[in-house]
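The complex appears here without one of its protein chains, the remainder shown in place.
By written order: A and B. Residues from 1 in each chain.
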Amino acid sequence: MALLHISSPHAHKAGHAGNLMRQVIIAALPGLAALCYYFGWGPLINVLLASVLALLFEAAVIKLRRRPIGFYLGDYSAILTALLLALALPPYIPWWTTTIGIFFAIVIAKQLYGGLGQNPFNPAMIAYALLLISFPVEMTRWSAPFTLIDGTSGAALPSFGDALAIIFGQAQLPDAVTMATPLEVFKHKGAVTTEELWSQSALLNGLEPWQGISLAYLAGGIYLLIRKVYTWHIPGAMLFSLFMISGFFYGSDPSNYAPPLFHLTLGATMLGAFFIATDPVTAATSNKGKLIYGASIGILVYLIRNWGNYPDAIAFAILLMNLTAPFLDYYTRPRTYGHKQAQRGIGRK
Amino acid sequence: MDPILIAVLVLLAVSLIFGALLGFASIKFKVEGNPIVEQIDSLLPQTQCGQCSYPGCRPYAEAIANGEAINKCPPGGESTIAALADLLDVEALPLDAEHGEEQIKSVAYIREDECIGCTKCIQACPVDAILGAAKQMHTVITSECTGCDLCVEPCPVDCIDMIPIETSLVTWTWAQPQPGVQLIATDRGRNLAIETQRHQHQLEDDRNNKGDAA
Partner (left out) sequence: MSRIWSFHGGIHPPENKRQSLQRPLERAPLPAQLILPLQQHIGAPATPLVEVGDKVLKGQAIAEPTGHVSVYLHAPTSGTVSAIDCYPVPHPSGMDGLCIVIEPDGQEQWIEHQGVDDFRSLEKAELATLIRHAGISGMGGAGFPTEIKLHLSDDHIVNTLIINGVECEPYITADDTLMRERAEDIIGGIEIAAHLIKPTHCLIGIEDNKPEAAMALTRAARNSELDIEVVVVPTKYPSGGEKQLIKLLTGVEVPFGRLPADIGIVVQNVSTMAAIYRAVHHGEPLISRITTLTGDALANPGNVEVLIGTPISELLAYAGADSQRLNRLVMGGPMMGYTLNDPQIPVIKTSNCIIAATAEEFPEAAPAQDCIRCGHCEQVCPVGLLPQQLHWFAKGKEFDKALSHNLMDCIECGACSYVCLSNIPLVQYYRFAKGEIRREQFDQRNAEQARIRFEARQQRLEREKQEKADKRKARAETASRAQTARKALTPADSQPATVDPQAQLKLLKTAAAVARTKLKKADKALVQAQTDGVDDLAELQAAIDGAKAKAEQSQQALEQAEQQNPAPPPTLAELKIAAATARTKVNKTEKALADAETKGVPSADKLRSSLEGLRAKADAAQLALEQAEANTAPPAAAEEMDIKQLKTAASIARTKLKKAQKTLQAAQEAGEDSASLQQQVDQLSQQSDTAQQAFAAAEAAQPKSTGPDLKALKSAAAIARTKIKKTEKALADAQQKGLASATALAAGLEKLKTKAQHAEQALADAKQLANTETVD
């Protein structure tokens, strides 16, 4: 009779870090489907390419670190990173951009810091920011959703073969199918008032594709909240603060600022709120900290969108708040039972 | 007003304000004496064994405060070095083997039937933990013994043993869990991996033995 001798507890909730990652991946699939529905095969090819690359890079680094490859690949974290980056990239971005991004995300931003759980910054967002700064042309060449393509001229979304040719070959996305994103349009409106812009732009009157995608992400996020993968604090605070600040400015000057719904449903707001800002590794931990973290992201997003250099700001806002997460954790510690006040900071007693 | 005069007056005012601030700070945050030696001394294990080549812990603490290396205290071992490095904000060096190696904590024990009552150990004990008188049997007050083993050498009849302190039910504590993934052997270096393997074999043997006994 061989009896084990180990520390309590002896019962464990059946769980695995991989389960959590897998659920997040599943929850992001509706968003991917919506993207593909509106933009063609590009996003799917990107996701597949990114996932394969991520697994390869991760395996290579783990091999170099002489650790069991199967054990670490089984946590799905590499695939999740790849998925999130691919979802944020333009649909028909050349393969080498994706490769550079994934390499940077997996090797530099994650494994060099010590692997899963050790990285201070969200790897997908680091890669996104790197690509955006280094390859602005590729990173801003969005295709138009099929709803906005003028079918009379014979232009259409690339077929699967064409998509492969664009991503992996020399082929270019036809000009007729490229289009600015709504946020870009709004950013570069110049002196035109909001009402005028709305009356001029066909794009701004056909926002349905982007809103559809956002809804898909929202659905995935609600699924994750129901499954208790994370708490409501970060996405709730982020969306609420974004709504409040955009509402404030819109209310004070509707001719110059976009309405709150515009900010909530366009760009990567929903993707960021439910899939990226909630990355537990790089976010604040305590509930109070999460609220501050989420709310600050919302405010930063608005500030950068309106007064920064880039039309969208999810990546930068999240990276900036990643920086503050340890600080937030130190100063938002929960009150311990039997102590009058929560302790702050790390000072010695 | 003359701009030069204004500049002079502003500078004067600023210097007065800062002077007052500094003066206030020097009174409010006054540091008494030289507490660094006290702080160092409080980190040393106080065995007073002299293995650092200083006559006691306090002299060594003073020497450290004057720039002596922090790795000369075998009884304190790595944890003391780490604490000192933390306090003094210097690099934690490995223990200087010249002064001895970190050993299991032990207490002196006098085999009383062999003791001839020479009092030499009493004179050697830095913390007065040995009780006895001339031509009377001596004994060690275990709770006061620091395990410095300074009494072993002077004994003419070699009747003092250093007995390692065994863990009892009261002093037992949980060990640190094995690092992360058990399957990563390389993570812990070759030697450790081999040791773990040996340990496992031993566990198996124990189990088998137990099984036989049952």
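Note that a contact is a pair of C-beta atoms (placed from the backbone, for glycine too) under 8 Å apart; a residue touches a chain by one contact, two chains touch by 3 or more.
The shown structure was predicted, so the numbers you read here are calculated from the model rather than taken from an experiment.
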Residue, one of A:S7, A:T152 or A:S252, that touches the chain absent here: A:S7
Chain B residues that touch the omitted chain in the full complex: 41-42, 44-48, 56-58, 79, 113-114, 116, 118, 126-129, 135, 144, 146, 156-158, 167-169, 171-177, 180-183, 210, 214
Touching residues (missing chain, whole complex) on chain A: 1-13, 15-17, 19-20, 71, 75, 77, 115-118, 230-231, 280-281, 283, 285-286, 329, 333-340, 343, 346-349
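Just so we're on the same page, only the chains that are shown with their structure count from here on.
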Distance from chain B to chain A - Cα centre to Cα centre, in angstrom: 50
